[in-house]
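Before anything else, here's the structure in question.
For this view, one protein chain was removed and the others were kept in their places.
Letters A, B and C mark the chains in the order given here, with residues in each chain numbered from 1 onward.
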Amino acid sequence: MSTQQAEPESQEAPEDPAMKGAESPAADEQTGGGMVDDHAEKRAELEGETVHIKVFRYDPEVEGKQEPRFDDFHVPFEKGMTVLDAVMYARDEYDSSLTFRHSCRQAVCGSDAFFVNGKQRLGCKTQISDLEQPVRIEPLPHQEVVKDLVVDMDHFYDQMHTVEPYFQDEDTPATEDLEEQRQTPENREKIKMSSRCIWCGACMSSCNIAAGDNEYLGPAAINKAYKFAMDDREDEQIKEHRLRILEQEHGVWRCQTQFSCTEVCPKDIPLTEHIQELKREAVKKNLKFW
Amino acid sequence: MSQSYNRGLVEDFGRWKEFSAGMWAWIFHKFTGWVLIGYLFTHIAVLSTSIGGAQGETTMVGGEELNVYTATLQGLEGLFLIRLLEVGLLAVAVFHILNGLRLLMVDLGVGLEAQDKSFYASLVLTGAITVASVPTFLTGVTI
Amino acid sequence: MYEHDVIVVGAGGAGLRAAIAAHEAGADVAMVSKLHPVRSHTGAAEGGINAALQEGDDWELHAYDTMKGSDYLGDAPAVETLAKNSPEETINLEHWGMPFSREEDGTVSQRPFGGLSYPRTTYAGAETGHHLLHTMYEQVVKRGIQVYDEWYVMNLATTDEADPNDRECHGVVAYDVQSGTIEGFKANQGVVLATGGPGQAFDHTTNAVSCTGDGHAMAYRAGAPLEDMEFIQFHPTSLPSTGVLISEGVRGEGGILYNSEGERFMFEHGYANNSGELASRDVVARAELTEVGEGRGVEDEYVHLDMRHLGEERIMDRLENILHLAEDFEGVDGLVEPMPVKPGQHYAMGGIEVDENGQTCVDGLYAAGECACVSVHGGNRLGGNALPELIVFGKRAGRHAAGEDLGEPEIRTGYGDDVEDETETELPVTPGDAGVDTAGGVAADGGVTADAEGVLERTVETARQRVDHLMDKEDGVQHAEIRAKLQKAMTDYVNVFRTEEGVKKALRLIRECRQEYQDVYVDDPSRTFNTDLQQTIETRNLIDVAETIALGALVRDEFRGAHWRKEHQERKDEEWLKHTLISWDDGEPSIFYRPVILEGENKTYEPKERSY
């Protein structure tokens, strides 16, 4: 059976205020490779319940996509369908140029954070039936768009690397001579939540401060540092070093406790709480010198 | 070569509809803070008439000779607009105080789960206190 | 062109470990990966790492369990290396900061796992792989190792002497997904393939969308044989709608399987009277399908995994992640109801044939991790044995590629005097190359010229032509269609239960896919982040890999480990204590066999009946 379908899409003028001025491309921007399927088949397949999604499209190279626009797709609904399933279906069945990152389908690789109906969410972890239709799917805000739903993550990675996200234990002996270190279950529990971050960037994208201050470390990187700073296996001196990185101008003080990071984190990491705890730690440390 | 698309600042403001409690709290707190510091400057300016007042300067108000300080204050207080602004100031101050308390709690790591609720509570309380104070603020003013 | 001493392709657990090891051995290492390292599928591993750490446990027991689990198809030198090195590598991870779960006295926790005689599965919550991956990536950042992320490796630059044993690998050709630029990466000392599993050959899999067997296919076409590809592990507990895995940890902690009649069938129907739910994975997977087949499945599709009796506290402590998975991907609350589960493709025991040093028969070409087959897992992998494989053999491959001397390997690779040729099996279609190769090198991805000097440049040129061809072609078939067909064929006919007729049907369908692929084109005209192009190339790799799986499944007429054959219900030790090897001889797969090595350091592993 041929799965190549004509795109059941009706182009609409973009609604998003940010998109004002974008032209609405010609209604029949055909992406089906010139193949025109008979309508009967298309209808038959779409007879059941469908989900209406509006997907942000942009491609610097392709005519008609250089001006950002929204494309509409109607995807047959299945129980348990996630936002990722819906865009994958749209890509595989209607328009193979629809581009987004994804891999694990189970909320561990962190590739598919999108801006769905006005909130940063992981595509694979968001049940589409929980959302209001049409479901508006955009790339993460505050990051440059490479193409469609793909954003440039370099800045995010840079920030993550800035906090020296690695154990500092300098003189690790040869592997054969290593002795297991001890860590109390309580201490492990303390860092448990912080260690769950999957680098999806949702938090960073949701933070107004990070949007305004490009150098702000951002919630994810601060949380990463938290994981190390709170781990008893590293000694005090290193912890101080870590705090020094964090209390620089673009560090923890920039956080204005807006909480949106905490609200969007797909791994339920209490980011604001961790940031606040680090602020207190830093103050405590500084008070010592007074 | 590839280039990327920067959606620019517009998007920040374009998304205000999607802001969450914490973001609104931040915006309101900022706004009220600025109003308060602005007011503080004006306030001192107005109170500066007391320097003259202390030196016995007077002015004529409705045929009565009054201390400039007293006259200025009462003159201002006599204006309906000023009374309204005072109610506004109260609202601003109350919100800033309540949300400030909320922020202090957040800083101490207390009740973080309720941060959105406490913001709404601040709003509601501010509204209530403001409304309740209207009679007091508007007594004795002639429109 | 880029140039480094060692190029590691793939940045999952195996790749990261190899890169760190090569770096420590003094080499200039670069990693090239189609995903950013932290996106690799190692992050999905939940259960743990087997390591004989505690007193009372011992590497020899671990080796024994592994050998038994492999159904005597593991090579003893590999199995023993794994068991011996796993403890120190695990502790090394601990020193790098990996947040293992802890006991009251501060030592790392270990739990029981299927097929193990001792609770030696070291874990970090139910997200061990996530922590392993991130911990090692952190070490890569610390060392400043160069990572080319979102670069898709298309080809190996290998010379084309007639005998693969004489060939040399000089580097790889990759394209930058973001910009579409195609570049050569010259490797002065070695290329380590660490590209992970080929799970996407099946449609119900626990593997990521990126697990497309690229490394398998590239090495295969460059002349390195693929070994034991027919051995595919189907995990007994994946969620029916998505294939998301419910860790064996659930059963390790005491989770129970029930059929629709509420019977604890592992015991009540006698599938595994001793170990019950904790029998080896193949046993449990078949038991489930038998239950469903006999009408005792829930909704005719799955069975129930119940962990409610463990109590909320224990579940929250050790299996919290499972609650989220069941909730987010199946809408089931594991605290109040049993979770639906069914077998899903999970792991490929086979892979690129390598020795204990990770080296293939092609000089300078290494493989480690799931894409490789040192033959640790043989016919069936025990849960918790893949992650130690990544760190133990990833490290060895990295060190060896960087020029360290690890001693003579005992395992031999490539076609040689110790192999036996396949003679009799009748194939329904000719496998391999589909003839006319329009796409400029779509088929011959191995060597282009014997002249070592220009081999990389020539390979880059071929890759460019191939991409241009795919992009310029205006119409034809799209990869999604071929891929769907291939996945369906594999799931229908080369799944848990295999029949001769079924596998033959699969081979015919694969052949059709191959022919259709001749007409494949890429619709997206853009060079920027063209995932359409990337997936089109991946689909080609999947076809090659699927074909070797089906070929292996057809020739091996016995029932061993995960490989079940309807017509051959017994393990045939006289005939089949040997590995299946398939190599791509100029586009024509040829099959041969190499005997299993059962002589260990101190003992010989005598094949016994595998009962649990």
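As a working rule, contacts are C-beta pairs under 8 Å (C-beta built on N, C-alpha and C of every residue); 3 or more make two chains touch, one makes a residue touch a chain.
Here is the rule we use: contacts and distances are computed from a predicted model.
Taking the options "Cation:proton antiporter", "GINS subunit domain-containing protein", "Simple sugar transport system permease protein" or "Succinate dehydrogenase subunit D" in turn, only "Succinate dehydrogenase subunit D" matches the UniProt protein name of the chain that is not displayed. When the full complex is examined, the chain removed from view is found to touch A, B. Checked against the hidden chain, the listed residues B:47, B:110 or B:124 yield one contact partner: B:47.
Of the candidate positions B:61, B:90 or B:114, contact with the hidden chain is made by B:90. The omitted chain makes contact with chain A at the following residues, 161-162, 209, 212-215, 244-245, 247-251, 253-254, 256, 279, 282-283, 286.
What chain B contributes to its contact with the hidden chain is residues 30, 33-34, 36-37, 40-41, 44, 47-48, 50-51, 53-54, 67, 69-70, 73-74, 77-78, 86, 90, 93, 97, 100-101, 103-104, 107, 133, 136-137, 139-141.
The working rule: only the chains that are shown with their structure count from here on.
Here A-B and A-C were compared by C-beta pairs in contact; the pair with more is A-C. Centre-to-centre separation of chain A and chain B, using mean CA positions: 38 Å. Counting only residues that touch two or more partner chains, chain C has 178, 527-529.
Multi-chain contact residues of chain B (touching two or more other chains) are listed as 2. By the touch rule above, chain C contacts chain A in their complex via residues 35-36, 38-41, 43-44, 53, 88-89, 91-92, 94-97, 99-108, 125, 127, 129-131, 134, 138-139, 141-142, 178, 208-210, 241-245, 324-325, 328-331, 474-475, 478, 480-481, 484, 521-532.
Chain contact summary for the complex, chain B toward chain A: residues 2-8, 10-12, 14-15, 17-23, 25-26, 103, 106-109, 112, 115-116. Chain contact summary for the complex, chain A toward chain C: residues 2-4, 31, 33-35, 59-62, 79-80, 82, 91-93, 96-97, 99-111, 125, 127, 146-148, 150, 153, 157, 161, 164-167, 169, 172, 175-176, 178-185, 188, 191-192, 195-196, 198-199, 227-228, 231, 233-234.
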